[in-house]
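Missing here: one protein chain of the complex. Every other protein chain is in place.
Here the chain labels run A, B and C in written order, and each chain numbers its own residues starting at 1.
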Amino acid sequence: MALDTPKRDFKIVGTRVPRPDGIDKVTGKAAYGADITATGMLHGRILRSPHAHARIISIDTSAAEAAEGVKAIVTSADFATPDDAGIRDIRDNCLALDKVLYDGHAIAAVAATSKSAAKAAIRLIRVEYEILPHVTDVDAAMKPDAPIVQSGRAFESVPAGMSQNVHSHVEFGHGDLDAGFANADKIIERTFKTAATHQGYIEPQACMANLGADGRGELWCCTQGQYMVRENCAAILGIEASQLRVTSSEIGGGFGGKTTTFIEPVALALSRKSGKPVKIVMTREEVFRATGPTVSTSMDVKIGMKNDGRITAARAELRYQGGAFPNHTVEFGAQAAFAAYDLAAVQTLGWGVMTNRPKEVAYRAPGAPTAIYAVESVVDELCQQLNLDPLDVRLLNAARKGTLSAYGPTFNEIGLVATLEAAKNHPHYTAPLGENQGRGLSCGFWFNFGGNTCVSLNLNSDGTVGVVEGNPDIGGSRASISMMAAEELGIPYDKVRTVIADTTSLGFNDVTDGSRVTFAVGLATIEAARAAKNEMCARVAKLWGIDTDAVQWEDGSVKPAGPNAGEHAPMSIADIAAIADETGGPIAGHHEVNADGAGVSFGVHLVDTEVDPETGATTVLRYTVFQDAGKAVHPDYVEGQMQGGAVQGIGWALNEEYIYGDDGLLQNASLLDYRVPVASDLPNIETVILEIPNPGHPYGVRGVGETPIVPPLAAISNAVSRAAGIRLTELPMSPPRILHAITQRRDG
Amino acid sequence: MVKVKLWGSLRQFADDQEWVDVDASNFKELLDQLSHLYPALRPKIERGVSLAVDGVIYRNAWFTQISDENEIVLMPYMVGG
Amino acid sequence: MKTNHIQTTINGDVTEFLCNADESLLDVLRDRLGMTGAKEGCGTGDCGACSVTLNGRLVCSCLVLGVETEGAEIQTIEGMANGDNLHTLQRVFLEEAALQCGICTPGILIAAKSLLEKNPNPTDTEVRYWLAGNLCRCTGYDKIIKAVQTAAAEMRGA
Partner (left out) sequence: MRYVKPDSFENAAQLLFDSTGITRILAGGTDVLVQMKAEMVEPDLLIDLKHLSGMREITHENGGFRIGAAVSGAELGEHAGVNALWPGVVEGMELIGSTQVQGRATMVGNLCNGSPAADSVPAMVTAGAIARIHGPDGARDIPVYEVPTGPGKTSLARGEFITSIYLPARPENASDAYLRFIPRTEMDIAVSSAAVSLELDSKGICTEAKVAIGAVAPTVRLVDDASAALIGTSLDDDAITKLVAAVEAACSPIDDKRGTIAFRTKTAGVLAKRAAKIAYARAGGTS
């Protein structure tokens, strides 16, 4: 699909219109997951493992069943057996099968007439455990004698003889590494570690389920994908997808963390058993112990460079643990690691590892931030040691059109060089620095994708338009979709209303993830609008008694295509809508697609930090994000993605971490001790949007949401390392870690 | 005949070849032929793979046309956050 | 558990409710009174999503017991707009896109309003420290701080 015109003039796209859900969200009326209630509903609560790893010998629910107000208790025995291995893992994460695999793993659930009754009943469930040895560290879990989290889960790519915790292995790259390293003037090889972080959405998971004994059900929940929830739940409950209608509430953040199910199948099972609606709302502690986190990693990176800054060879070995179940995250880290570079010789190895931690869930550009952190740290250190400008070195080695990418394909048009040049020309790059201050930069990359998408666009009798799409609006997408519909139809933005369908009202849509919505739903919306326009043209042509070819669409009206078509006053959408009944019935357009061509995305972040040499405290002084966003449909929300992603990355770099004790228990399951950035930690986050049109989208749109979390880890680490005078190689760079490094440097 | 590039850890299942010749004119035929010629690739293909055609990544899209004019690279199935 | 009868004034309206002694004001607002504008992000005072004012003081409603509010004056997000007239802060938050998912927005609006009543002309640093107890995970705070300043300038002018 070609871009309509490379320099198309837009009337609505690119403006900063108010969002349609705005008033509800500033007045407290918007209904999020926990805001939904039903008459006669029960409250569900989940019993969770106090152990990191244990066999469940028995579960005695008799006392809980007899307790005041208790209406149902479920365990994994209440679930069916899905065909799909991935969904079986989700099921076993929702309620443990025969072993608890991590601290916080769900075991059983109660539905009772009040929250307090449910809470009291949970304590009456008696579980007999056989405690098993546990492992939470990735390197420890890879050792041959490590405690085995799950056996028989390794994919075929894993060589024989490794720990059974190693479930996957990937390798990417090309060229002659030995020759490349032999040709280098300087080689640096370092080992890095990063802690697991959580998506940290402010809204805990919540749902309300109503499932009858006949298998017909309704589910309301906060999710990034109602269709995904339906498919998972139907399989886990053993009911047909058609019988379960899932409606997504407003969603209070996800960042990947709400791309799976945790409580919904449990609530449905409780509802089926009790015959009443059941609501479950997770506590913040449950959110930390049992949902979300991203991988923790251990990584080796080796890069060789000529004295002029040209990279001769690069190698990375990534070890990612993603909790107690297999996952694919290391594949993306391994592909993304060197994506920003044009390399003659490159190799990336990845190992996926299971530990006694919660099941890893996608977090914004999954796998990429950590790998790129390690790579960009080594590049920066090479620049320091060879006394080279770090931006010039990136420009010298930058991937561009025709570059054989480190992950396999040859790049088409990409925006990295333009983004680097924008950074180089920005006043931030040459602003003076003071004592104990350092400047860091990093490139970032994400693939982006499109995916399954349905859009239905309906013309109302007054000439206004309703758009029905199937992706929860996590950051203003109803505005951008309405904008694209209005743009395509040539009508004002406020004549379009976009709503999000439940699972029975529209065909399947992939989850809101991968920066896909503005790209793919936008694309489908434009196509649906074009279908409606074609229909309107056909109606008018018939009315005028001329061929459809003899009419054309212009500025929201149907007009004669030329003088031969005869004299006809143009008919607006409203004119056509008013006579829809008489000309053949309701007018609508729809489009269903599995969209591809999302186009990869690059960003560059620039940051200044100051490090207190006596305490190791880091202050972020100035931060600028440069990113190729394709056409920015709603620039405010593009900037918002760039700023929000940057700040999540800052948190990852400086303070956020899952802390496990020797007992395998999570020590900081609260927003007090899991330290997400607060307003006073940060400067303004300046943004520079580059609009290099994506040829895969009719308006040139490119996904923007994932890439911004990728560069901050290395950008901050490079800035801190320069400010502190010593290279930091472990995240988070908490003050004790920085002070320790400074002390070691001083002590030689 | 098209040439398809396999990533490093897949090559062990295709006689250690980086580039594999396959008689296919679209993505579906490519997957079928790969599974047929190299059965050890089948588990990974069944779990899901993407295809890059001249640098554009396709996640499913069986009917994506390919020819010996294209650069064709097999990639892991993309996910996001 | 004995149920307590409480009478308060919420957004100017005399309001009576029953609650157990261990129920937080947040529980009362959400579960007893159907006022779900205040959100529970943590229940432990760490996120600010449940912010309300109690007798003019900004508080986390999760850290106040319902039984403590006898005779109190409470302001919640539901009372911030005057009919269909949005408060300046609400309007500017929309105009300047100071929200993405919106879950933290009610708490931040209540907190910002409380700030501007006390300090109509704050510095950016003062805004950032005042709002440090209101976590936002989407925006990186940038547009929030700017929107508060825009609204403050407008309110000073008015």
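Everything below uses one rule, namely that a contact is a pair of C-beta atoms (placed from the backbone, for glycine too) under 8 Å apart; a residue touches a chain by one contact, two chains touch by 3 or more.
Please read these numbers as outputs of a predicted model, since none were measured by experiment.
**Student:** With touch as defined up top, name the shown chains that contact the chain not shown.
**Tutor:** So, spelled out: the chain left out of view touches A, C.
**Student:** Just name the one of A:243, A:464, A:505 or A:680 that touches the chain not displayed here.
**Tutor:** Hidden-chain contact among the options goes to A:680.
**Student:** For the full complex, which residue in C:10, C:28 or C:60 touches the chain that was left out?
**Tutor:** Residue touching the absent chain, from the options given: C:60.
**Student:** In the complete complex, which positions of chain C touch the hidden chain?
**Tutor:** With respect to the unshown chain, the touching residues of chain C are 1-2, 4, 20-22, 24, 43-46, 48, 51, 54, 57-60, 62-65, 67-68, 111, 114-115, 129-134.
**Student:** I need the residue numbers on chain A that touch the omitted chain, in ascending order.
**Tutor:** So the residues of chain A touching the missing chain come out as 283, 285, 614-617, 654-655, 659, 667-668, 672-673, 675, 677-678, 680-681, 734-736, 739-740, 743.
Convention: only the chains that are shown with their structure count from here on.
**Student:** In whole angstrom, what separates the CA-based centres of chain A and chain B?
**Tutor:** 26
**Student:** So what's the Cα centroid distance for chain B and chain C, whole Å?
**Tutor:** Spacing between the chain centres: roughly 54 Å.
**Student:** Please compute the C-alpha centroid of chain A, do the same for chain C, then give the distance between them in whole Å.
**Tutor:** Roughly 29 Å separates the two chain centres.
**Student:** Touching at least two other chains at once: which residues of chain A meet that condition?
**Tutor:** 199, 255
**Student:** Two-or-more-chain contact residues of chain C, please, as numbers and ranges.
**Tutor:** Touching at least two other chains: none.
**Student:** Give the list of chain A residues in touch with chain C in this complex.
**Tutor:** It is residues 16, 18-19, 21-23, 25-32, 34-35, 116, 199-204, 250-255, 281, 283-284, 474-476, 634, 636-637, 639-640, 643-648, 670-672, 676-680, 682, 684-685 of chain A that touch chain C.
**Student:** Provide the residue numbers of chain B that touch chain A in the complex, in ascending order.
**Tutor:** 5, 7-10, 12-13, 40, 43-44, 47, 52, 54-61, 64, 71, 73-81
**Student:** Inside the complex, what are the residues of chain C that reach chain A?
**Tutor:** For this pair, the touching residues of chain C are 1, 20, 22, 30, 35-44, 46-47, 49, 76-78, 80-81, 86, 90-91, 93-97, 99-106, 109, 124-125, 127-129, 131-146.
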